[in-house]
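The complex appears here minus one protein chain, its other protein chains still in place.
After this line comes chain A, so read on.
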Amino acid sequence: MASQNIDPMLPTMQNKEKKVNATRRKDGHSVTMRLQRELMNVMMSGSTEVSAFPEGDNIFKWIGTVKGPKGTVYEGLSFKLTLEFPADYPFSAPTIKFKTPCFHPNVDEQGNICLDILKEKWSAIHSVSSILVSLQSLLGEPNNDSPLNPLAADTWNNQAKFKELVHEFLKKNSKNKSS
């Protein structure tokens, strides 16, 4: 169980909570407050499919993880993403990118994602968890009509070939990134 690993984080969490409560006296609708709540929700959901946590002390920058959906070419893989929240979140969408190289019709080489709910269909009720869940389903159900990665879109129908390319892409780009 990872619980003993997480223990050192608990004090941090509580400190943040206090800080946030203090801010709240002044501004009951601070972005920080909402992000804090989302963090709580993400952690309490206990989901094994998606997870997220602020990167360092900055609650406006998170690292998320999405597991490749079962029964898809991504099964067994785990994708890390960066989430950056704007100052007017949740009135504007966060900026989300794949950190782990992802060969996918709607993800480009830099990890940028084309997903309507992160763009024009953004709504204030979307949350970190709902976004990550949406991204997980996007993995299994790409929108091949407006691809960021045309090769991936063209290969999608050949799932065996696609899976090969997924792993190839991962290996190739991981090396680049770690250097």
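Here is the rule we use: contacts are C-beta pairs under 8 Å (C-beta built on N, C-alpha and C of every residue); 3 or more make two chains touch, one makes a residue touch a chain; residues count from 1.
Simple rule for what comes next: contacts and distances are computed from a predicted model.
According to UniProt, the chain absent from the figure is "RING-type E3 ubiquitin transferase", selected among "Putative exosome complex component RRP41", "RING-type E3 ubiquitin transferase", "ADP-ribosylation factor-like protein 6" or "Trm112p-domain-containing protein". From the options A:Val42, A:Ile59 or A:Leu148, the residue with contact to the chain not on display is A:Val42.
In the full complex, chain A touches the hidden chain at residues 1-3, 5-7, 9-10, 13-14, 17, 21, 25, 28-29, 33-34, 37-38, 40-48, 51-53, 55-56, 63-65, 78, 80, 88, 90-92, 123-125, 127.
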